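Step one of this worksheet: look at the structure below.
We show some of the complex, not the whole, and keep each chain where it was.
Residue numbering begins at 1 within each chain, and the chains themselves are lettered A and B in the order written.
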Amino acid sequence: MAEAISTWSTLASRHAALRFIDINLRGAGQVIFQNNPLTGLLFILAIAWGAYTGGQLDIIIGAVVALIIATVTAMVLEADETSLNQGLFGFNGILVGAAVPTFLADGAAMWFILVVGAAVSTVVMLAVSKVMKTWETPALTFPFVLTTWFLVLAAYSFGQLPIASMGPPALPHATASAGAAEALSLTAVLEAWLKGPAQVFLINNPISGVVVLLGLFVSSPWAAFFAAAGAAVALAVSLGLGASIGDITAGLYGFSPVLTAVALGCVFYNPSLRVAAFALLGTIFTVIVQGALDAGIAPFGVPTFTAPFVFVTWLFLLPKSDLQPHPHAPIKGGILNSKSKP
Amino acid sequence: MAEAISTWSTLASRHAALRFIDINLRGAGQVIFQNNPLTGLLFILAIAWGAYTGGQLDIIIGAVVALIIATVTAMVLEADETSLNQGLFGFNGILVGAAVPTFLADGAAMWFILVVGAAVSTVVMLAVSKVMKTWETPALTFPFVLTTWFLVLAAYSFGQLPIASMGPPALPHATASAGAAEALSLTAVLEAWLKGPAQVFLINNPISGVVVLLGLFVSSPWAAFFAAAGAAVALAVSLGLGASIGDITAGLYGFSPVLTAVALGCVFYNPSLRVAAFALLGTIFTVIVQGALDAGIAPFGVPTFTAPFVFVTWLFLLPKSDLQPHPHAPIKGGILNSKSKP
């Protein structure tokens, strides 16, 4: 496998067309932090399978179109070439392109804002990265979240953008504990678990979840492990706290914790028992934040997207330079006049 | 014209009273980025005309009072003198002063919060500038937006602050495509177009729009061009997406795109075809964000003010140092460890 990827990389570096395909595949892979074209290909297949079985081919078409537009925009803007080659200007685009046809009805105006949004996602990626690198912290999928919030929220103001499946806006209200959790069959629990990784790409399908985990495995077994573990932790916590069974079985409590677990467990920190405990705290908190944002966003009638992952992972990554390598000597000065002063 | 302004500047530098007037006029001009006292005078006339024809003289009185208070506050705080002399502590104040009497009813409490808000706008300008200059990005009109959101939102909690014209708070709901766009006469389209520049100052009047464009022209023909072009693009996009005809004909889809177009087209980037294309993307996205924020802010019952302009322009300005001069050599390191690291 490693050899095949290496051969592909050599080929891609020589032919402009292959290189362009390589960049786009890596862009898909970067949705879950994998700079790997095969992973990206499997992620695209996972979206395609979900779109096909769900009878919504515009989702996979939108995803691929937006991925390409985001990448081309980065080329036209002559963005940093290293980042470009690693696919860092594609992963927000592909998510914009999968999300817009999921929530808005097909039509000329929908494709217009999808194309504009895909191009803008690259500008937003540059902007957010510029801000966050002040603290050596990555943009994560915030460019996707922010851009797509604007696009789908705009549908409430524009008559040419009919809504397919979101909202209606409503005030949050306290839920009674349903107690339906006990009635869940083992199959339902297994499907809910596998849908977590699939919903990272807005796909409600357990097979797609398996393909996503496979895509992670070929690139990084640790990433596959933390994704599976994150989805399991999310399932346990959301069931324990009495979340909506419908949301749990659709994987909607799983996708952000999957991303948090991978990010904290093995991408931005090196795997260890200590780091696993830290990632566990972050993953549990992501489930709570998912519940909070679901309530908080209800009056606006739009989805949270991966905002719970982004906010929690930022909070858990920002202290990184204070935490690792673990400072055994006391740091001079207090928290307010620290070493990372600009 | 240039000679007259030069003579005025010489006079103003010699007499304290004239200098004070000069600073305030430049403050008015800086609402659309013009460090030019004649432009500022014309902008004040545009507000006065709109207030007079609308029968609401408290708007022009509030605008001038708040402009002066914001400037005086900057003097008392001994803020940076270069910025002060360019009017950079006045433009948020004049907007606070025009907005408060537009949305709240006249009365002692209204004038109290207008005065407090005008003084605070200068503190907020210092604060936001301090944060944004980390990334060499200006505060834009965000100090006005943030301060005035607090002031007018507070009206829902304070019995002494009756609301004149905003709200009521409501959940967003999907709009049917009215199709009324075809019924618009050429005159209505022309008026809607001219009201865009006028609504930058919260004035719903096409003559005021002409005066604003004239004010821009005497300082910078490019700025007048981009303002007119931005309003036209906004008109086309908002009509095409099926926005509310009432909002379109009042110029409410035009004022933020006007500011985005001028800022991106000729103020913070140098005019060129490439920059014009970038500004066009930003201007189109500003219309979408206006629609999004109109829906998103509905539950709070307050206006968006120029927030769509601020958010989009920040996103399109933050990458500036990565985009210009266009880097033809690959940048060392990826997007996360770039040259602009502090």
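Definition applied: a contact is a pair of C-beta atoms (placed from the backbone, for glycine too) under 8 Å apart; a residue touches a chain by one contact, two chains touch by 3 or more.
Because the structure is predicted, anything quoted here is derived from the model rather than measured.
Every protein chain here is a copy of the same sequence, 2 of them drawn, and the whole complex in this file adds up to 3 copies.
Here is the rule we use: only the chains that are shown with their structure count from here on.
When subunit A is fitted to subunit B on its Cα atoms, the angle of the rotation, on a 0 to 180 scale and to the nearest 5, is 120 degrees.
For subunit A in complex with subunit B, the residues that touch the partner chain are 77-83, 86, 88, 109, 112-113, 116-117, 119-120, 123-131, 133-134, 136, 138-139, 149-151, 153-163, 167-171, 299-301, 342. Across the interface of their complex, subunit A is touched by residues 134-135, 171-179, 240-244, 281-282, 284-285, 288-296, 299, 314-316, 318-319, 321-323, 326-328, 330-338, 340-342 of subunit B.
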